[in-house]
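Please read through the structure below; I'll follow up with questions.
Complex shown without one protein chain; remaining protein chains in place.
Right after this comes chain A.
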Amino acid sequence: MSKRTGMPTVNAGSMADIAFLLLIFFLVTTVIEVDEGLDRMLPRINKDTAIMDRLKKNVLSIFLDSQGKLLVDDVLIEPDVLQQTAINFIDNGGALTSDKDFCGYCLGKRSSKSSDNPKKAVISITSNRETSYGAYISIQNEVIAAYNYLRNRESMRLFNMSLKDMESLYQKPNISFLVKLELREKINKIQLLYPLNIVDAEVITEKNN
């Protein structure tokens, strides 16, 4: 085991300890960041009463009570059918063919008792003050999911590309300006077909049953 002549090797036995120290330092000073969520726009303060003059059939009212029970148009439903209920409501397209509000791309039942047109359909979400935020987010999520489903369907039909793909392509840094402009136009068009009309009505302080 006699050593050859040459440079003596540096003892690397403590390397692991040094690396562990660094690792522990990073473990305590950093956090795994949560950087995603549900994007929403709040209404402007002077447009408070915009919902008042809507026809009742164009409004789907969702009420969430403090026990997490869900009432849609005063009927108790299970949370997992909410998405389909919202899709049926938005996509109904009840306006007549002769009407200027006629919805050519809607595939719904065209019932006269539900919404005329996705542009007119409004979903209003009301809750108690005591409702838990988790339940509230689930409802928001389901309604947004309904809109995303419809937008995706139209986007596949018109541009043969899902809305999510278009958005992620738009975010990429290495695409040219012209492509970006075209994508922006397409995304806008889809968003106009199914505008996100969700109204968070004022919460109810107390509800006596």
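We take it that contacts are C-beta pairs under 8 Å (C-beta built on N, C-alpha and C of every residue); 3 or more make two chains touch, one makes a residue touch a chain; residues count from 1.
Just so it is clear, contacts and distances are computed from a predicted model.
Visitor: What name does the UniProt record list for the absent chain among "FAD-binding protein", "Biopolymer transport protein ExbD", "Two component transcriptional regulator, LytTR family" or "ABC transporter permease"?
Guide: Cross-referencing UniProt, the chain left out corresponds to "Biopolymer transport protein ExbD".
Visitor: Of the residues A:Ala12, A:Val75 or A:Leu178, which one touches the chain left out of the display?
Guide: Considering the complete complex, A:Ala12 is the one touching the chain left out.
Visitor: Taking the entire complex into account, which one of A:Ser124, A:Ser138 or A:Ser162 touches the absent chain?
Guide: A:Ser138
Visitor: Provide the residue numbers of chain A that touch the chain removed from this figure.
Guide: Here the touching residues of chain A are 1, 12-13, 15-16, 18-20, 22-23, 26-27, 29-45, 68, 79-80, 127-138, 140-142, 144-145, 148, 171, 200, 202-203, 205.
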